[in-house]
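Down below is the structure, laid out as structure tokens.
Removed: one protein chain of the complex. Kept in place: all other protein chains.
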Amino acid sequence: MRLVIAVVQDQDSQKLSDHLVERGFRATKLASTGGFLKAGNTTFLIGVDQTQVEDVMGVIRESCQAREQMLNPMNPLGNGVEPMVPYPVKVQVGGATVFVLDVETFAHF
Amino acid sequence: MRLVIAVVQDQDSQKLSDHLVERGFRATKLASTGGFLKAGNTTFLIGVDQTQVEDVMGVIRESCQAREQMLNPMNPLGNGVEPMVPYPVKVQVGGATVFVLDVETFAHF
Partner (left out) sequence: MRLVIAVVQDQDSQKLSDHLVERGFRATKLASTGGFLKAGNTTFLIGVDQTQVEDVMGVIRESCQAREQMLNPMNPLGNGVEPMVPYPVKVQVGGATVFVLDVETFAHF
């Protein structure tokens, strides 16, 4: 048994949830923050058999691959104040940090 | 030293907290979601000596044992709309998923 702990940007969290369910993996989700961008993220706890680690890693990789995206300037306050970034910029989104831990004992009651 | 990670339905969370305190175990609780029912749950982190793993597993089992319960139909919005389930149904509540991990180093400052 292994415990997979995956920290995933909020942007990809729903996609990862859906893909895990599709593949029959059960996950527990915890709201978290941190990393360089201080953006919100989600920490997934996924208990899997040792033989499924590669599968679940594949699901995480395909759901959360880091990629570049154009960020359009917007003024979320709509108050006429100039946005801090007045032109579209390329930002990196997505990505996941994954720790796989050995589980000494597993139980379900 | 072992780290016990227990994911528990919110319904049993307070009972487990109380029983852990009664038995002298200290736990850290994190709000979490997930599992089949998407119901809210609580993730407990409990650091215990290797010799106490069986004890703490017993406390979790007795506090969170899965069981059946009659769910009465209710219309939570009180707006005259038919409830989705118009008759009492048996649902499974409770249950816990528990991972025991080996701790390489433990420290308290």
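All chains are identified by letter, namely A and B, in their written order; residue positions are counted from 1 within each chain.
In this text, contacts are C-beta pairs under 8 Å (C-beta built on N, C-alpha and C of every residue); 3 or more make two chains touch, one makes a residue touch a chain.
It should be emphasised that the depicted structure is a prediction, and the values quoted were computed from it without experimental measurement.
Contact with the omitted chain, checked across A:Met57, A:Val93 or A:Ala107, is made by A:Met57. Those residues of chain B that touch the chain absent from the view are 1, 3, 17, 26-31, 45, 47, 101-109.
By the touch definition given at the top, chain A reaches the unshown chain through residues 2, 5, 7, 30-36, 41, 43, 53, 57, 60-61, 64-66, 94-102.
The definition used in the following text is that only the chains that are shown with their structure count from here on.
Put simply, chain A has to spin 120° for its C-alpha atoms to lie on chain B, with the angle rounded to a multiple of 5.
Separating the CA-averaged centres of chain A and chain B is a span of 24 Å.
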